[in-house]
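Note that one protein chain is taken out, while the other chains of the complex remain in position.
Now for subunit A:
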Amino acid sequence: MNRLLDKSLKPLAIYALIVLLLSIPAYYFIVDRIWVSELDKHQYVLRDKIESRLVKLNLPDSTVEQTINIWNKIEPGFVFTAHPTDQVIKDSVYTTMRFDDFLQDREQFRALSTSVRINNKHYRLLIETNMEEADETVTAISLAAIFFFLLLLGGFILLIRRTSAKIWQPFYITLDTLRKFKLNSDQEISFTPSDTQEFNELNDSLSKLLIRNVNVYKQQKEFTENVSHELQTPLAIVQSKLDLLFQHPTLTNDQYNIVESAHTALTRVSRINKNLLLLARIENHQFADHENIDLSILLHNMMEMLSEHLEQKQLTLENILQPDVKIEANSVLLEVLINNLLINAIRHNSIKGRISIELTEHRLRLTNTGSHTLAANKLFKRFSTTSTETPGSGLGLAIIKQICDLYQWKVSYSFINNLHIFTISFKDPITLPAPSS
């Protein structure tokens, strides 16, 4: 994933590169054209100078031949030749590549082949000037282009980092605010205002969206609580009517069993309702008060309360409880948590099975015998574990999870060697900041 600032740099860099690449041939043609036309002009000037100077010398014909010969030998780039005919031949201008004896390399020359008249005799004059080869020119221009491209790119990066970072600063602040926002934390969300209209609009829209979401979330929480609440009274009425029906003198055995079945189902509804209400209350932070609780003693007491249910299933209970394990929590929630864990261990156990409880300062672990592994990913979700074999409320583990989340404890499940293992890791006291001495 690319960062925003890098994204705005990329097209700029590509555009600069294209422009500079196109400039290479353009510069070459311009330089070449100027070069060639300057050379041509220069060579005509040379020709005129040579002609006028030779004419001014007023040399006899024989000396002219001699002078030309010497000239040809001394002056490089100039070749006089006797004119083949008396007629004037048109001048020719051209560029040529040939091997140069002196430089021992192939060189490019601009040449002017023209006619000179001395003592009424026509001579052919070839003027050649060594010029830069095309490839060397292109290379030099390209190097310059690359240099400037790098200069541009560096400039872009620097400028974008500087200016864009400043321009986008409010955006990053908004992003950070959003990242820290939690729907269920009850805190107001507020964005830092900026001097950019668009960012303020973005912040406004986000605020509206979030406020709407928070309201929907609150309504939903309240809805759950209200519904559960409102259900209690009709449930109480149904329960009381069933209790009265039990007292009916003409009730037959069959009718009693029907009422009893209805009653059992009603108990289940009541339990689900109660648990939903509990979940809603935990979510609504209605268990804010907490105290320092001796978990070792609490566990001990709760195990004792459940002992008759252990006997019923002929379960063996072993426990390794480190004494004096103190924990900061709401006493009701902690009791609910341990209750649910213990009852799960009893309910989902096999006859003559085992339960072991292990408590240390850092964690509580419950292990019980079982036949098959549970789907760990769905386990702690509401109503995901209800099965027809063991019809619970489907909320026991969801409540456990919710309570652990509240106190930032970690709850995990594993199934090893036909054992269900639930572990609750308390906040590690070592990670707490040490008091400054």
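FYI, contacts are C-beta pairs under 8 Å (C-beta built on N, C-alpha and C of every residue); 3 or more make two chains touch, one makes a residue touch a chain; residues count from 1.
The rule is short, and it goes like this: contacts and distances are computed from a predicted model.
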Candidate names "Electron transfer flavoprotein subunit beta", "Urea ABC transporter permease subunit UrtC", "DNA-binding response OmpR family regulator" or "Ferredoxin-dependent glutamate synthase"; UniProt protein name, chain not shown
"DNA-binding response OmpR family regulator"
Out of A:L235, A:I297, A:L321 or A:I421, which residue would touch the omitted chain in the full complex?
A:L235
Which of A:V214, A:L277 or A:L406 touches the chain that is not shown?
A:L277
For the chain not shown, which residue from A:P170, A:G353 or A:G396 touches it across the whole complex?
A:G396
Positions on subunit A where the hidden chain makes contact:
229-230, 232-233, 235-241, 243-244, 246-247, 251, 253, 256-257, 260, 263-264, 266-267, 270-271, 274, 277, 281, 286, 305-306, 308-309, 311-313, 332, 339-340, 343, 346-347, 390-393, 396
